[in-house]
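Have a look at this one.
A single protein chain has been omitted; all remaining protein chains appear in their positions.
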Amino acid sequence: MKWIDYATPHSVREAVDVLSEAGGRARVMAGGTDLLVALRAGVYDIDLVVDGKNIPELNEITYDPTNGLTLGAAVACYKIYGNQAVATAYPGLIDAASLIGGTQIQGRASLGGNLCNATPSADSIPPMIALNGTANIAGPNGNRQVAIEDFCTGVRQNALGSDEILVSLHFPAPVANSGANYIRFIPRNEMDIAVAGAGVSVVLDNGDIKEARVSLASVAPTPLFVQEAGDAIAGKPANDETVRIASGIARDAARPITDMRGTIEFRQHLCEVLTRRALNTAIERAKENN
Amino acid sequence: MPGKTYVQTNINGEHVDFLCEPRQSLLECLRDVIGLTGTKEGCNDGNCGACTVEMDGRIVTSCLVLGVEVEGKEITTIEGIADGSTLHPIQQSFLENAALQCGICTPGFIVASKSLLDQNPDPTEHEIRFWLANNLCRCTGYDKIIRAVQDAAVKMQEA
Partner (left out) sequence: MATTRDYEPNVVLSNQDYNVVGTRPLRPDGADKVTGRALYGADFAAAGLLSGSVLRSPHAHARIKSIDTSKAEALDGVRAVVTSADFPQGGEGPVLWQRDNVLASDKALYRGHAIAAVAAASPHIAEEAVSLIDVDYEVLTPVTDVQSSMKGDAPILHDSLMTDELGEKADKASNIASHFQHVKGDVKAGFKEADVVIEREFTTKTVHQGYIEPQAATALWNNDGRLHIWCSTQGSFAARDACARILDIPVSQIRVVPLEIGGGFGGKIDVYLEPVAALLSKKTGTPVKLVMSRADVLQGTGPTPGSYAKIKIGAKKDGTITAAHAYLAMEAGAYPGSPVGAGAMCVLAPYDLENALVDGYDVVVNKPKTAAYRAPGAPNAAFAGEQVIDEVAKAIGMDPIDFRMKNAAKEGTRQVHGPTFPRVGYEEVLEAMKSHPHYNAPLDGPNQGRGVAVGFWFNIGFDSACNIAVNADGTVTLQEGSTDIGGTRASIAMQAAEVLTLPYEKVRPTVVDTDTIGFTAVTGGSRTTFATGWAAYEAAQDVRTKMIDRAAQIWEVDADTVELEDAVFKSKSDPELSMTFAELAGQLGRSGGGITGTAAVSPSGVGGAFAGNIVDVEVDPETGKTEILRFTVVQDAGKAIHPSYVEGQMQGGAVQGIGWALNEEYYMSDSGTMDNVSLLDYRMPTSLDLPMIDTVIVEVANPGHPYGVRGVGEAPIIPPTPAIANAIENAIGTRLFALPMNPAAVAKAVMDK
């Protein structure tokens, strides 16, 4: 690796100052499981790594049934699924947190880092979109929020300015009769990058789908929020026929490429399969959650 | 000429201090700076688990941790698993079950397995395989490794 300097700010203010001073030649590190690999491969040309793990707000996990969940950007996956209250309230997030990499990776990798890394295959982003998540960003001009579905702007490109830092993610409190699920397809049983992934959420009302959100991984330059899939099934009965309407729209919305992890045809096909299976699971979870 | 960083940390229960460049991983620091070569490099990108250490109670791949990050942390490497001259039950079980052939992945597996049994003393076969999926072995096909972990779990519960 070429030479880098290392800074470890202890407050959001300090982090923003360091980033501003670095003039675009710095990146924030949380778990480092993406960043260090990318630095060694020469993907980023920077001079400074800013460690976010000593900033209290980036380590926060606060949940209550009214205000929802505030998840610090640097909180490692194992802390998320190890938190009983969060795990019970947000199984859709846990699906992703317990799948990313393997045990050791989950000892370091964070959902905030996964989001900022902004690769199309990120496992945590579709469920975060499905759960209506928001990104809390701090910069020299103050704080702002960005809907997670708007956070990734291209492959490894995100909405942050070079002097901004992702502080935390916020998820609304789960409502009764709601369920969410993330599943992905990988060739092995662990460790792989998703060939395709589907993160979905549903809210049921008397056996009908009141609302639904569908988001896909690995089939476009950014994680894809397929709003039309969820809109098309709102108000319809929660059954197989309805689910297949949504999964068909998801397949048609996918814009995958052919690369070493999958072909266009295979990925399109998987979008339908995964969306369908994820919706079925989300509906089951919603039925159990009243 | 940019300078090195002075780091103070705790490795295997002992206070350890060292100098390193920020770009040096914890794995490099352990092996090349501190001289603890028991932790191995297999891929340098988190995919094989041969560099597994325990850091503040969780297993991590040390190739993806920077040396400068471990200031004030508690690290356990393979060199810290045995109790003086007495092997840990997991180490003994690996030997008795012939759970190593070339042995290069063994330190990573032992650290990872110990972490599992510390948290889940009676894991199912599936739980063991899931926990250890980040550790690759090319020699054994995993069969005897899984059996060694099961065997150690039984012995540790009996103790």
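Order as written gives the chain letters A and B; numbering starts at 1 within each chain.
Methods note: a contact is a pair of C-beta atoms (placed from the backbone, for glycine too) under 8 Å apart; a residue touches a chain by one contact, two chains touch by 3 or more.
Predicted model, so just to flag it, every value in this text is computed and none were measured.
S.K.: Please pick, from A:Met1, A:Val43, A:Ala85 or A:Ile245, the residue that touches the omitted chain in the full complex.
M.R.: A:Met1
S.K.: I'm checking contacts with the chain that's been left out. Which of A:Lys53, A:Arg108, A:His170 or A:Arg261 qualifies?
M.R.: Candidates A:Lys53, A:Arg108, A:His170 or A:Arg261; residue touching the omitted chain: A:Arg261.
S.K.: By the contact definition given up top, give the residues of chain A that touch the hidden chain.
M.R.: The missing chain touches chain A at positions 1-3, 102, 185, 187-193, 195, 259-263, 266, 269-270, 273.
S.K.: Since one chain isn't shown, list which residues of chain B touch it in the complete complex.
M.R.: 21, 23-24, 28, 31-32, 35-45, 47-48, 50, 77-79, 81-82, 87, 91, 94-98, 100-107, 110, 124-126, 128-130, 132-147
In this text, only the chains that are shown with their structure count from here on.
S.K.: Hey, which residues of chain B end up touching chain A in the complex?
M.R.: For chain B paired with chain A, touching residues are 2, 5, 21-23, 25, 44-47, 49, 52, 55, 58-61, 63-66, 68-69, 112, 130-135.
S.K.: Where on chain A does chain B make contact in their complex?
M.R.: Contact set of chain A toward chain B: 1-6, 31-33, 36-37, 40, 49, 51, 53, 76, 78, 101-105, 107-108, 189-191.
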